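All protein chains of the complex are present and in place, except for one that has been dropped.
Moving on to chain A:
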Amino acid sequence: MSITLDIRLKRANKVYHEGEVLAGVVVLASKEAVQHQGISLTMEGVVNLQLSSKSVGVFEAFYNSVKPIQLINSNIEVAKAGRIPGGKTEIPFEFPLSTKGNKVLYETYHGVFVNIQYILRCDMKRSLLAKDLSRTFEFMVHCQPQKAKLVAMSVDFTITPETLQNVQERSLLPRFQIRGHLNATNCVITEPLTGELMVENSQVAIKSIELQLVRVETCGCAEGYARDATEIQNIQIAEGDVCHGLSIPIYMVFPRLFTCPTLETTNFKVEFEVNVVIVLHDDHLITENFPLKLCRV
């Protein structure tokens, strides 16, 4: 005798906002009728913080501070104890997405050291002889649109050997001049990052120009904090020795799940940066960093 349990939400994209109602069905499928002690749904929202391996040793002292932060935890009963007939049964449910007290529902985010995840779990209790059944289902939460007016500020940049920091022997560098701009660093998360870049001249042929999207995650408390920057994705915008004097578009879509509006709380921070990386044919690597502020409108 086998029974399968499944949760289906009405929304195909599984994205919900605070105050909305998750509507869907619990789908039970079995060949024969099944006796059960009740079916319930649990909604859970948790922030998991993790310290990077390099930090653990140093900051053992505040290990406790990185326990998961619960954002939401509520429960409803879908069906009372009884019998489910054989075949496919769909039990509809509506589950409001709301918090108790003044807790804020952060946006779903999958990172390396910070993870914000919302799940819906369906449990079916059964008599002692049979195992309880459980099924979890992740759904996305998007935070409420931010009210603040977003001012798109174009950011210009020029990269020459002189503008570089962190260079050992400046005289050994080949000559080059690259100019460009980002249309905004205050970005709407649903819109791509755009801009232009032009190689005005370069002594050495260019091998590749890339956009590196970086997440900067900070976990900490009063005692101290750990801040780590890791790459989310790397998008090549130019390959080979591009035509000089011709502007190349900068364009990058922010990946879903792996980005969220820039987040700053007492316990953790999630920020984003973009690096414009220019690789020269002699394997010189030139990076220009731009902090980003992501928001949802």
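What to note about this one:
Note that in this section a contact is a pair of C-beta atoms (placed from the backbone, for glycine too) under 8 Å apart; a residue touches a chain by one contact, two chains touch by 3 or more; residues count from 1.
Definition applied: contacts and distances are computed from a predicted model.
Taking the options "COX19 protein", "VPS35 endosomal protein-sorting factor-like", "Response regulatory domain-containing protein" or "SRP receptor subunit alpha" in turn, only "VPS35 endosomal protein-sorting factor-like" matches the UniProt protein name of the chain that is not displayed. The residue touching the chain not shown here, chosen from A:D6, A:E20, A:E44 or A:D241, is A:D241. Within the full complex, the residue among A:I209, A:A226 or A:L292 touching the omitted chain is A:I209.
Checked against the full complex, the one of A:N115, A:T160, A:Q177 or A:T287 touching the unshown chain is A:N115. Residue positions on chain A in contact with the hidden chain: 11-13, 48, 50, 110-113, 115, 205-206, 209, 213, 215, 230-243, 246-249, 251-253, 255-256, 258, in rising order.
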